[in-house]
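Can you read through this structure? Questions will come right after.
With one protein chain held back, the other chains of the complex are shown just where they sit.
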Amino acid sequence: MTDLLSITIPELILVGAACVLFFLGCSRRTAARGVAAWLALGALLSALVVSVYALFSAVAPVEMVSGSLRLDNFGRYIRVLGLAVGVILLLLAWPTRADRTGNSALRFGGDVGEFYAMFLLSIAGLLLVAVADDLIVLFMALELLSIPTYIMVSISRPIAAAQEAAVKYFFLGALSIAVMLLGFSYLYGSTGQIRFAEMSAVLRGSMEATGALPRWQMFGVILVLIGFAYKMAAFPLHFYAGDVYEGAATPVTAFLAFVPKTAGFVALIRLLTVVGGDHFKLPPQILTFLWVLAALTMTIGNVLALLQNNVKRVLAYSSVAHSGYMLVGIAALFPHLQRPDPRPLALSGVLFYLAAYGIMNCGVFGVLMLLPARDGRDDSAETFEELAGQGRRHLGLGLGMAVCCLSLIGIPLTVGFLGKLMLIRPALAGGLTWLAIILVINAAVSATYYLHIIGVMFLRSEGAVDEQGLSGEAAMRRPQFAVGLGVVLSVIGTLLFGAVPPAAQILTYGAELGAEISCAQPIAPPATGPGRLAADSP
Amino acid sequence: MSDVVLQQYLAVGAILFVIGLIGFMTRRNLIVLFLSTEVMFQGVAINFVAFSRYYAGLDGQVFVIFLLVIAAAEASLALGLIVLLFRRRLTLDVDAWRELKG
Partner (left out) sequence: MLNLLPLAQLVPEPQTAWLPVVLLVVIGLLFVVGTLVMSIAIGPHRTGPGKELAYESGMVPVGDARQRFNVRFYLVAMIFLVFDVEIVFFYPWATIYPDALAANSPYTGRLLAEMLLFAGLLLVAYLYAWGKGVFHWD
């Protein structure tokens, strides 16, 4: 038991920095815009240091007195993960222009302070999702995560596509939140509890009594799952991915592919702990639902990715497919057939894959940012024509792209391979053989378009370089050390965690630590019968 | 509150939600789309208040307060996004968007 301040130090750092950034956003001076990026980086790094220290030092979960927040190892791991990948994402969004109004792919003009404030607030939302211990905080954290992302998409580029993407993202997001809230209301209504600890006690009580969840509780859980699917970009609500990822500026796309997705999975895992308790004793219908969701998500994602012409759209739908892979791990959380319990393995697999996906994803989008657009747009490369031959022209970038794409396929010696392995093993151990087979087939299908990207970069000859192409080259020649550093970090991370055993062990150890998730015990006797309000009010 | 009365409130909440959902699916005007999401939110809010009263606790009402604040924040955000888009397109019709096909 501890109080609010000591439990939320990283979030407070981020929110405090965001407040200062808003003031910097009011200034029109170039220096203020330069300071803004450094301030954001400093906030992320200091929060990261605090979180890393917390992950490797504390063991027992801590709870807030009123029981709205609960920090266990799962939350500590998500903090480290979110902040570490957040640093790379920030490097990709670094304002490298001379007047600090953006970089080769990002053009937020004067709204630098606001952009980074939104960036930090959204990451703070992600961290809060991981520690939320009742429905209200979970809802508020998800909104703190989402609302800034809508604004980030809108101000990331001064073109109609970005604003349309923002509106689309916003409206579908509001729809998904409404569905999720309906599920929340039925969960609250059918259990009478808003705190996860007591709610979990009621849910598990009805599971033990009847072996299944009552209709309304099940309905609530399914609705909430569908709402979370939007954040994960998973099957029923995945279709926005292509448009939104294409319309947003490339660094924001990388942000969208990691932060909301991670939050969706974190919230999903938390919800499943509430329903099934520490050992994920889920009702079979939910298992079936997750099974179908995983299979459909990866298949649909890959099929749609095959049909795209725009590289960002390919990556958008491949991000849907990766959500599907991680859902395989989620489906394996349920100890099927009671064989050697695959649960900790499955959960650490999902957590490992989240980290792996975050790292390699940043690499791919970073390379796209550094490659010039062909038609003279001062923007990142987006189509296959623009990528053609660029691998030979810029060898380092080409190799970086190749490494990250191979990792996304899951070729050995990369972190993506280890990640897929850690998802398939628990699936097999848990008896989900068919799902594992579907995963492998999908990984093979995904190789088609990832190899297509690499092949276009190295094998296809460049198109005729016209005058406009040269102006694109001019944009390229501006040094973008920060973006380059972000790409280098992701490529090194992809290789280091995948090919160097000690590094891989550290990440695995972190993921195993993070898999120590637990649901709080009820602190007060549940079920305050009717009449409490009457007694309280005069 | 008896079970029967609770069911009536839940029915109203569900009907509001479905009206909002249908509006969201069928209408083409951005402002009306936004109104539809608000109607869905209010349906959920009715559910929460009814349950809160049923269990004679305050949790549901607290949730509704936060829900209203979020709805207001989303309203101002939606206004901002829509005004931005309107200045560019001079229409609020969803079909007028041609930049992103999907």
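By letter and in written order, the chains are A and B; residue numbering begins at 1 in each of them.
In the analysis below, a contact is a pair of C-beta atoms (placed from the backbone, for glycine too) under 8 Å apart; a residue touches a chain by one contact, two chains touch by 3 or more.
None of these values were measured; they are calculated from a predicted model.
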Inset, instruction - Give me the visible chains that the unshown chain touches, in label order. - result: A, B
Inset, instruction - Against the chain that's been left off, what residues of subunit B make contact? List them. - result: 1, 5, 9, 50, 53, 65, 68-69, 72-73, 75-76, 79-80, 83
Inset, instruction - Just the residue numbers, please: which parts of subunit A touch the chain that's not shown? - result: 3, 19, 22-23, 25-26
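Definition applied: only the chains that are shown with their structure count from here on.
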Inset, instruction - With chain centres taken as the means of their Cα atoms, state the distance from subunit A to subunit B in Å. - result: 26
Legend entry - subunit B residues touching subunit A - in the complex, by the definition given at the top: 1, 10, 13, 17, 20, 24, 30, 33-34, 37, 40-41, 43-44, 47-48, 50-51, 53-60, 62-63, 66-67, 70, 73-74, 77-78, 81-82, 84-85, 88-89, 97, 99-102
Inset, instruction - Could you pull out which subunit A residues touch subunit B in their complex? - result: 135-136, 139-140, 143, 147, 150-151, 154, 159-161, 163-168, 170-171, 174-175, 178, 181-182, 184-186, 188-189, 192-194, 239, 242-243, 246-247, 313, 528-534, 536
